[in-house]
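Other chains of the complex are left out, but the ones given are in their true place.
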Amino acid sequence: MNKNRLEAFSDGVLAVAITLLVLDLHVDHSSPLSLAEQFRDEWPTFAAYVVSFFYIGVIWLNHHSLFRMATGVDRGVLVYNLILLLFVTAIPFTTSTYAEYVQDDGMDAKLAVLAYGVVTEGMAISFTLILARLLKVGLTSGKLPADQGRKLLVRYGIGTVVYPVITLIGWFYPPAMLVFYAGVIGYYLGPGLRTLDHLTGSD
Amino acid sequence: MNKNRLEAFSDGVLAVAITLLVLDLHVDHSSPLSLAEQFRDEWPTFAAYVVSFFYIGVIWLNHHSLFRMATGVDRGVLVYNLILLLFVTAIPFTTSTYAEYVQDDGMDAKLAVLAYGVVTEGMAISFTLILARLLKVGLTSGKLPADQGRKLLVRYGIGTVVYPVITLIGWFYPPAMLVFYAGVIGYYLGPGLRTLDHLTGSD
Amino acid sequence: MNKNRLEAFSDGVLAVAITLLVLDLHVDHSSPLSLAEQFRDEWPTFAAYVVSFFYIGVIWLNHHSLFRMATGVDRGVLVYNLILLLFVTAIPFTTSTYAEYVQDDGMDAKLAVLAYGVVTEGMAISFTLILARLLKVGLTSGKLPADQGRKLLVRYGIGTVVYPVITLIGWFYPPAMLVFYAGVIGYYLGPGLRTLDHLTGSD
């Protein structure tokens, strides 16, 4: 099966999801607070906006790399890709939930962290499943020997281990969560992307 | 007429519609309920979100398969495709209506089920009309003999019979509706997709 | 200049605008009205949704035909196309304004009709300017002799005369406005599209 429309549809969903994040940013003219006070009080919203924006951006970059390597797609890949997109489209929701509750005490902030973590974990698992499927059915370009495939699987699979750890830390100290996700983004935009490009032969 | 821009426009509308579903998910920081209580009370919203997401995803997959088979489009196909997209873009509305009213007694939940059913039925009829038109004016690839065309028509046409049945069941027991749509999705992602790929020669 | 990215960007804007129309459809669970009563009271919203959906759909079809005929674009075409898209993205706003005010007495409904009319008129003028520019600078395919160009200009230009007439009628009887736009859509989906295809040689 041709991968073009899968890429086009995924690009569309990712582009809409990343742009919908902005709907969380808003000020209220009828508020008794001044604009400066509203900006100050909404810092978690701005911080979460920036982090989630780059997070979806990184998903797009990885998706880009992954399917550049694919020579085609089969039914399994289409289904796993739909599951991936389900989790991606949920990110604007978990982002706004986190921004609203991160400063609360008790269970509310913890649950908001958990929701964000569950969605990123689901995303990471779907990503790994797509890669594993592509490798299993031989839909990767000839440049990819078996040990490279394993390295790629480890590289993607590692996200599925990292996100629960971040979630655990965030459970105890919710504001720290964003910092760790920023670290993940930094990794992917720097050495991670380089490794991937190297492994997929697009260096 | 060339089918490329029809595919690009349809991909765009489907990508936006599937992503807009997330706007139904929201929590309210000013609510007296805790976040856990809000998540619990909103289970119909989450369930409807997941089902409608995959439902639109399946429509995209089928649209993908259908137009991969098409060698071109004519005016009739363009018009039927617009009607199809009208019903698809209405799904975020019927989804949120269903999620809000499914737990009510009496006519409200029944009407919400009916609205969801009318939209899916309209979608299925449009889909069948597109296929029938492509077959009638000979805009399908050479791989498709007449009896295959009939099989495809039956396969798509069957949705127009299934959705009224689901709606009837949902009328009497609204929460069951989503389970049956989940069944339809499972069918399409599994054997349905396989049959279609086989019939359209993209196996 | 290559027309591909103009087409891709325009398809994107049209796809988002046509899908955003659905945000007007909503029911309110906290309303004292039953769902049936809400559906009944919202009939102008549903009617305006369907008409504006097909209206934007027709703009997409015409845009499709127009640029299929173009061999390239210049700076003037890019600017006129941006103006066209400005008016198209305003349609969800004038649609919801019309739906909310059509049943009011006095100036409010008249003004809502006028807003809808101004936007469609702006759209029609932009469309005509794009065509005139393509013809003037010779960016149309060789199949188009001068008299065909004039016929096309008349065909598009006629919209700029029709919309003010519809607006005038709607000014005196607001609910009639949608019926006349439905007529315009019917014309474009039927004989209009046929004429255009004939003139642009894609018959």
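Think of it as A, B and C in the order they're written, each chain with its own count starting at 1.
By our rule, a residue touches a chain if its C-beta (ideal position, glycine included) is under 8 Å from a C-beta of that chain, and two chains touch if they have at least 3 such contacts.
Quick caveat, the model's predicted, so the values are computed rather than measured.
Here 3 copies sit in place, and the number of copies making up the whole complex of this structure is 4.
The working rule: only the chains that are shown with their structure count from here on.
Subunit A and subunit C have CA centres that are 37 Å apart. Multi-chain contact residues of subunit C (touching two or more other chains): 16.
Against subunit A, in their complex, subunit B makes its touches with residues 7-8, 11-12, 14-16, 18-23, 25-27, 29, 34-36, 39, 50, 53-54, 57, 60-61, 64, 68, 189, 193-194, 197, 202. For subunit B in complex with subunit C, the touching residues are 1-2, 5, 8-9, 12-13, 15-17, 20, 23, 75, 78-79, 82, 85-86, 89-90, 92-93, 96-97, 100-101, 107-108, 111-112, 115.
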